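Every protein chain of the complex appears in place save one, which is left out.
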Amino acid sequence: MAPILEYTLKSIVLLLIGAGGFAYMTLVERKFIGRLQSRIGPNRVGPFGLLQPMADGLKLIVKESITPAQADKLIFFIAPAISVIPALIIFAVIPFGNSPWLNLAANINIGVLYVLAVFSISVYGAVLGGWSSNNKYASLGGLRASAQMISYELALGLSLVAVVLMAGSASLNQIVQYQHPGNILGWLIFRQPVAAVLFAITAMAELARSPFDLVEAEQELTAGFMTEYSGMKFALFYMSEYVKMIAMSALFTTFFLGGWSGPGAQDSWLLSLIYFGIKMLVCLLAIVWTRATLPRFRYDKLMAFGWKVLLPIGLANVMVTALLIVLRVPGYR
Amino acid sequence: MSSFEETVSRLLKIPVGYATVLRNLFSKPVTLQYPEQKKPMSARFRGRHHLKRYDDGLEKCIGCALCAAACPADAIYVEADQNTNAERYSPGERYAKTYEINMLRCIFCGYCEDACPTNAIVLEPIEFPTGYTREGMIYTKSMLLEAPPNGVPTTPQATQPGKFDRSIVPYPPVDASV
Partner (left out) sequence: MTPELLSFIILAIISIAAAIGMITSRNAVYAALFLILNFGTVAVMYLMLNAPFLAIIQVSVYAGAIMVLFLFVIMLLGAERLNERETRPVMRWHRPLAIVLGAFLLALALYVLLTRLGQSTASVNVFGAGPLEIGLQLFGPYLLPFEVASVLLLVAMIGAVVLTREK
């Protein structure tokens, strides 16, 4: 029974970290985007606004949860849960540090595929939420979500194929180990810059974050698939967005920024955890920075960009990487 | 080929945008912490209404309701009553017994100021009307009327007969001998 206990405990801790991370990521985002726009951001609740997430959470809990009369009640009810579960279970394969107890299942040799599979089912929350609301804005948001996710998943997968080719393994732990030895140039962002950029762009699209936030484009679709949601169900959709954001940052760190590696990280679990945290935070801030900078895509441009630009680039990158590996070019295995 | 160069030059503009946004991080926020810090207002800013008094403590308002007539939002309600020498509120015959402004309807256009024959009502750049209830946003006369100058008794005052027959003191004072 010992492994079951171990995995249960680790899962609980990971879920708590996911939920807490979600709460404070909202604050980090609001503070940071505030500063980027020459504002201050929330600073009223608690010192520096540190209790703002609690206040928001409390507000959402006590708010009335409205179900539209013409909605599909069952699906309307479970859509937020369908949305938040894939976001949380991505953490299972991420190595947070060098110690075996700092990850849940980072050693499985299909880690990358697991990530792709989880992302491919994470769209259901948005699609079903949009459809069951029986609201034209929500339906359009759900439709956009499904089309966008399918289009960008391919390029996302192709960028990871290059990573797997380089590391020679689809286990996230192996990928980190591959990048670990030697200097900072071992990081895949330097040896697979195209894949890194591709992953960054498609990850933003998968997250439906600005500039790809057509799913909830306020000016056109009110709040997209979330239009009819209120109270805790709305909070769950929000949670899934932010938890996915954290997971994507952790994945980018793992795939391209050397994961937990850094000077002295091999010997100290604390140091490796700190390195991982710092790299992940940089990625998260970059996502917020992008939101503050870039305007939203137009829908047809988004589709054209995904299929006609990113997909060919991804295919070409896989081809070139494979060629370099076969020709045994130094630095490519 | 020009379209390729165009694409490249457009792509190169993206980092410029990122840098522009990041530059704000190192600048001072323009936010004012409102209740504690207030933005200096122009002296002629039309804030909330005040009912003025003369130096001797009598109210300028004579209850003529021209402000209510001028109000495009129909926000002002005035009820006039008769002054007596024993209980005098304003110079002249009448005074405003009730004077209410619904701040939720008011559009702060300042027409009441223009209409007032005695300059009794003034919109001043201080103290913005805020409240939690609709009832609380109807400002009554006691809330609008400013306090009398120091050492001067408030209204109603007992005055000697004949002193305040006219409600409007000619201004500038007309010398009858000229």
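Here are some notes:
A and B label the chains in the order they appear, each numbered from 1.
The rule we apply is simple: contacts are C-beta pairs under 8 Å (C-beta built on N, C-alpha and C of every residue); 3 or more make two chains touch, one makes a residue touch a chain.
Quick caveat, the model's predicted, so the values are computed rather than measured.
Contacts of the undrawn chain with the visible chains, over the full complex, involve A. Contact with the omitted chain, checked across A:32, A:76, A:91 or A:131, is made by A:131. Here one chain is not drawn; of A:14, A:71, A:123 or A:265, the residue touching it is A:123. Here one chain is not drawn; of A:108, A:197 or A:232, the residue touching it is A:108. In the full complex, the hidden chain is touched by subunit A at residues 72, 75, 108-110, 113-114, 116-117, 119-121, 123-124, 127-128, 130-131, 139, 142-143, 146-147, 149-150, 153, 170.
As a convention for this text, only the chains that are shown with their structure count from here on.
Inter-chain centre distance (subunit A to subunit B, centres taken as mean C-alpha positions): 53 Å.
Partner subunit B is touched in their complex by these residues of subunit A: 34-40, 289-290, 292-294. Looking at the complex, you find that subunit B touches subunit A at residues 14, 17-18, 20-22, 24-25, 27-31, 33.
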